[in-house]
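The complex is shown incomplete by one protein chain, all other protein chains being positioned as in the whole.
By letter and in written order, the chains are A, B, C and D; residue numbering begins at 1 in each of them.
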Amino acid sequence: MTLFQIILLIFLVICAVSVSFSKNLVRSIMEFMAFSLIMSIIWLTLESPDLGITEAAVGAGVTSILFFVTLKKIHAIREGNKNEEADK
Amino acid sequence: MKKLTNKLLNWLNAEDTSVFDNAMELKMQEPKEEKEETVEQRMRDRLHIKDEVYSESETKEVKVLRIIYRTLAIILCAFIAYNLLIAVSWLPRTGEFDKPVNNEVSARYIEKGLQETGAVNIVTGMILDYRAFDTFGESNVLNIATITVLILLRRNKKKLPNEIEEKENDRLLEPKNDVILQKAATFLVPAIFLFGIYVILNGHLSPGGGFSGGAIIGAGLILYVSAFGFEKTEKFFTEKTQKVISLSALLFYCLAKSYSFFTGANELESHIPLGKAGAILSSGLILPLNICVGLVVAVTMYTFYCMFRKGEF
Amino acid sequence: MTEAFILIPVVLPIVAGLLLEFIRKLNKKTMNLCVVAVLAIEAVLVFMNMGKIGAEVELFELTDNLPIYFKIDNLGIMFAILMVVIWLLAGIFSFEYMKHEDNERRYQGFYLMVLGVLIGLDFAGNLVTFYMFYEMMTITAFPLVIHTGKKEATMAGLKYLYYSLGGAYFALFGFYFVFKYADSLTFTPGGVGINAGSHETLLLICALFMIIGFGVKAGMFPLHAWLTSAHPVAPAPASAVLSGIIVKTGILGTIRVIYYIFGTKFIRGTFVQTVWMSLALLTVLMGSTMAYKEKLLKKRLAYSTVSQISYIMFGLSLLNETAFEGSLLHVLMHGFTKCGLFLAAGAIIYKTGKTKVDELRGIGKEMPIVIWCFTILSITLIGIPPTGGLVSKWYLCMGALKSGIAVFDILGPVILIVSALLTAGYLLPITIQGFFPGDDYDYSGLEHKEPAKTMTIPLIVLTAGAIGVGLFSTPIITYIETILATF
Amino acid sequence: MGPNLWANFGEAVSMILFCIGFANLLLHKNLIKKIIGLNIMDSSIYLFLALKGYIAGHTVPIVVDGVQSVDAYINPIPSGLVLTGIVVSVSVTALMLSLTIRLYRRYQTLDLDEISKRLKKEGL
Partner (left out) sequence: MDFICNFPFFSIMISMFSGIVSAVLSRKAAKWLNLISIWVIWFLSAVLLYYIFGTGEIIVYKMGHFPAPWGNEIRAGLLEAGLALFFCSIMLLSMTGGRKKLMGEVVEEKHNLYYILVDLMLASLLALIYTNDLFTAYVFVEINTISACGLIMIRQNGRTIEAAVRYMIMSLLGSGLLLMGICMLYDITGHLLMSNIRDAVSSIYSAGTYPVPLTVTIILLTCGLAMKSALFPFHTWVADAYGYSTVSSAAILSSLVSKGYIILLIKIIYRVIGFEVYRASHIIDVVFVFGLAGMIMGSISAIRENDIRRMIAYSSVAQIGYIYMGIGLGTRYAMIASIFHILSHAATKSMLFIGAIGLTDVSKGSRHFEELTGSGYRHKIAGITFAVGSLSMVGIPLFSGFISKLLFAQAAVLNTRKMLPALIVLAISTILNAIYFMKTVIRIYTPTEEEGERITMKQEKVYALTCICFIALNIFIGMCSQPIVDWIGAGIDMFA
């Protein structure tokens, strides 16, 4: 287990925890995308590129798109931006 | 540090997305999006519910129940984590060769896989030839997921749809001419398609395969739609297209696999040439099956997107 | 396969009842004719079965070594005859009475079905068959209880159902254990061999459970409350058979379990016997006192049923021959008497609509036959010589004295006598008030309210039967001794 | 604790991720968070599997110039299983998201407790 992999794994944990901590749904979905990307990189380092490609295409791609569409449907994105403006 | 602990506590009590403090997804639509009286009605409901939740009468039991539930859940999670970690600590070491996992099964896949399936990519050969039944079930999972999404989000044309569905339809927002997006899409979409087709066709030679390629093509379609709007795609992709493509692909899959299962089980000789290893047209059924899976996946992804966006094709 | 004929009396009424439920167009007269015909045929069949003692038939197996199995023995045939006779009489009575109730068809149909189930109960050859018919009886008798469909009737019916099912589950609970430890579940006189091994106490507890469970039907003390609320609400003929017959099935179950499965040796001298006896005596006393305090006529009779049935329970709990004879005699006697009393009450209610005891002043002048029958039956129940009550109670007391169990051999007879006095106290005043309403009573308002023949004749027959049991008690005793001889 | 905890660092991490996802699924009231937790749970299991197949020093199971010996390639089975699993999880995710949309259209909220309260109030 190389140092690189270990760092990636730690990143993974950080992403997962911050997903559940972040108040803003858009942010948490961003973090989930990062999670999937890191996961695909880990799989590439684990000598299984099939999984890497698939995860990158699905987890980071289609799933996140579906998440965003859902957020738009439930009127979370607009409100979320408003909140951020309010924070500023 | 203190902030962190607070955050942790919040997380444990799940107060971060509580109903009533600034949780954005619980705000209601703008009044202009719906009739006044419905808004007032819902406001009244909301206030009423608020009273119900936080009125002195109910607060205690509700809170107690929540606390009990939370504590139980946390205890459960901690218990599971502890056990799993202990179990992991007893498992065979990662990355070493002499483990029960590396037994005659994987050995045969690796050593005879090329001759028996004709696939250079052993993983593809395994999932599409050795353990094809699982993969068949998997594509059926996709199929049935599509069915459920259709059931849920499909707008039925018979009875006139209610105003919420009307407003949910994103076709109202079109056309949106985003020049940058369209320019980028004109370059990107063909490349994405080509890449996806390459991945599908070389599924048995190189990493990837039907599923990833299909997902890539689906993503390309989605990008195309979001750049150029729906009326472009509605020209070539309708409900009929989806039905025909997925039906034919799955049907071919079903029949081909049934044929090979049947011949295999009854010790008949299946007349499917394996071809020369390494060529595109090789490895028997794997290439067409890859294509089928790719088609199904691409269509499914695009169907998901359409359904989510506007509830129709 | 001629043996299978013994099942005809079981099947016939059930089929007839079901037909009656489903055939719509059938005017009252023909229906009553059919019912009485079925009852008569039934009686004949049962009497014919007397010749077939020892006949047995096995239908099918529920699970391995749990067959549905019928066998005719003396005890069963005796109960069967009692049931079928009383059923016939009460049936005839009901034709007139049910005129002022609606949907007769349902009533008569279930009435027949219950009879069939009861006969099956008598002929049941092993515990599982017995239990099956016991449950079926509980279910089929239920419509009779709630027949009037009033709210209190439904409530009483619910009470009846829950108590009975609960009691049945008590019995079932013991049944599970017996099924493991007993050699077989077939009723064998003197008890099947029970190889308890180290689980003696467990099995004794099971025996107690089963006694209590069947005691529920017999209205024994801890679970008697259903009886006094269920019997009064039912229409009079139904309550007559309920409290004359159906409570007896509890007795039959107890006899079957104790004398035919566990065996008297297994129980004698254990705490089970003590608890059983004390419960029975408690019930005797409590029942009579409650009856004494009660103002409603039918309810008073129901309480008296509670106490009288516990006489039988007490006799059984003594576990010796004399008491056993006394109990069976009391079964017959009480069957006739209580059925007659309820019918008389029904006749009174039917003609005058009076339900309270105080309203019955001068009733004897209005319907003399009914009240005479009532009087004779009361005397029988109290046990004034030369009626049947005396004989059975005499045997019970003798058995108690013979049994030589500390305290109870004295306490038992005392309590029996006290309760007999109480019985006199709560039954005779009706007669006295009925015939001698006192000087201030104006005889002007009297008119002749004698009910129709179909009501009086069964009453008279029952009275005659009650007296007959007293007069010809010797042949009955000899018959019972044949039963005892098999132990 | 057994001897191999540090050697199985990756598996340990995947287990922790599993439990984080589990806790998300149990504790969050917001459906979107629940769904993300579900995804995290699944992909942690797939990480576990992929680590199981990994053998240090071996390469991708794609036959290059005819070398077909066990000590050249990693174990192909877990990769196949994970491929199947990813499909399942994406289908389930899509289903859950569409359920979310419907739920929001009906109740204008994503909080199951509040929804059940409103149901109690409406009494249907």
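By our rule, contacts are C-beta pairs under 8 Å (C-beta built on N, C-alpha and C of every residue); 3 or more make two chains touch, one makes a residue touch a chain.
The shown structure was predicted, so the numbers you read here are calculated from the model rather than taken from an experiment.
K.L.:
Considering the entire complex, write down the shown chains that touch the omitted one.
P.N.:
B, C, D
K.L.:
Which of B:V62, B:C254 or B:A277 sits in contact with the chain that's absent?
P.N.:
B:C254
K.L.:
Check the options B:L84, B:A185, B:L201 or B:A215 and report the residue that touches the missing chain.
P.N.:
Checking each option in B:L84, B:A185, B:L201 or B:A215, the one touching the absent chain turns out to be B:L84.
K.L.:
Write down which of B:I74, B:L150 or B:A277 is the residue touching the left-out chain.
P.N.:
In the complete complex, the chain left out is touched by residue B:L150.
K.L.:
Taking the entire complex into account, which one of C:G149, C:G193, C:P222 or C:P385 touches the absent chain?
P.N.:
Here the residue in touch with the unshown chain is C:G149.
K.L.:
Go through subunit D and note every residue touching the omitted chain.
P.N.:
Per the touch rule, subunit D residues meeting the hidden chain are 2, 18, 21-22, 25-26, 31, 34, 38, 41-42, 45, 48-49, 52, 77, 81, 84-85, 88, 91-92, 95-96, 99-100, 102-103, 106-107, 112, 115-116, 119, 124.
K.L.:
Touching the absent chain: which residues on subunit B qualify?
P.N.:
Here the touching residues of subunit B are 83-84, 86-87, 90-92, 99-105, 108-109, 116, 129-134, 136-138, 140-141, 143-145, 147-148, 150-152, 154, 156-158, 243-244, 246-247, 250-251, 254, 258, 260-267, 270.
K.L.:
Go through subunit C and note every residue touching the omitted chain.
P.N.:
Here the touching residues of subunit C are 60-64, 66, 128, 131-132, 135-136, 139, 146, 149, 154, 157-158, 161-162, 165-166, 169, 172-173, 176-177, 179-180.
Here is the rule we use: only the chains that are shown with their structure count from here on.
K.L.:
Tell me, please, which chain's centre (mean of its C-alpha atoms) is farthest from the centre of subunit C?
P.N.:
Most remote chain from subunit C, centroid-wise, comes out as A.
K.L.:
Averaging over Cα atoms per chain, report the distance between subunit A and subunit D in Å.
P.N.:
13
K.L.:
Suppose each chain is reduced to the average of its Cα coordinates; what separation in Å results between subunit A and subunit B?
P.N.:
Roughly 15 Å, centre to centre.
K.L.:
If you look at subunit B, which of its residues touch at least two other chains?
P.N.:
In subunit B, the residues touching two or more other chains are 11, 17, 23, 25, 29, 94-95, 121, 123, 168, 207, 209, 211, 304, 308.
K.L.:
Scan subunit C for residues touching two or more other chains and write them down.
P.N.:
none
K.L.:
What is the complete set of touching chain pairs?
P.N.:
Every pair of chains in contact is listed here: A-B, A-D, B-D.
K.L.:
Which of the residues in subunit D end up touching subunit B in this complex?
P.N.:
Of all residues in subunit D, those touching subunit B are 1-5, 7-12, 15-16, 18-19, 22-23, 26-30, 32-33, 51-56, 58, 60-63, 68-73, 75-80, 83-84, 86-88, 91-92, 94-95, 97-99, 101-102, 105, 108-111, 113-114, 117-118, 121.
K.L.:
Please output the residues of subunit A touching subunit D within their complex, sorted ascending.
P.N.:
Within the complex, subunit A touches subunit D at residues 1, 5-6, 9-10, 12-13, 16-17, 19-20, 25, 28-29, 32, 35-36, 39, 42-43, 46-51, 54-55, 58-59, 62-63, 66-67, 70-71, 73-74, 76.
K.L.:
How about subunit A: which of its residues touch subunit B in the complex?
P.N.:
Contact set of subunit A toward subunit B: 1, 20-21, 23-25, 48-50, 52-54, 57-58, 61-62, 65-66, 69-71, 73-76, 79-80, 82-83.
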